[in-house]
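Quick one: structure below, then a few questions.
Of the protein chains in this complex, one is absent; all others appear in place.
After this line comes chain A, so read on.
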């Protein structure tokens, strides 16, 4: 088993930053699912009802939030290369583990 990686567990992560990224990602989902907050005609913008232009606005906001989350997760859990050599796990933990982190 020369291809067994040294590391068995997930790479270490900054849990706070991961949670922040999670919040950023949740914002557009929650905002758009609350249909009652934007299902109205007025005020119109360039002829577009509020219902329409508000959702268009979220296209841009969502892009910005997702990009921020992308930068944050890169920082929160930097990639740790797997070591191709050796034939035992460093942490020797073979039990299935519930990994709640991202």
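Just so it is clear, a residue touches a chain if its C-beta (ideal position, glycine included) is under 8 Å from a C-beta of that chain, and two chains touch if they have at least 3 such contacts; residues count from 1.
Throughout what follows, contacts and distances are computed from a predicted model.
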Practice task
Select, from "Fe-S cluster assembly protein SufB", "Permease", "Dipeptide ABC transporter ATP-binding protein" or "SRPBCC domain-containing protein", the UniProt-recorded name of the complex's unshown chain.
Solution key: "Permease"
Problem - Residues of chain A (touch criterion as defined above) contacting the omitted chain - result: 3, 5, 7-11, 22, 25-26, 28-29, 32-36, 39-41, 44, 46-49, 51-52, 55-56, 58-60, 62-63, 65-67, 69-70, 73-74, 77, 79-84, 96-100, 102
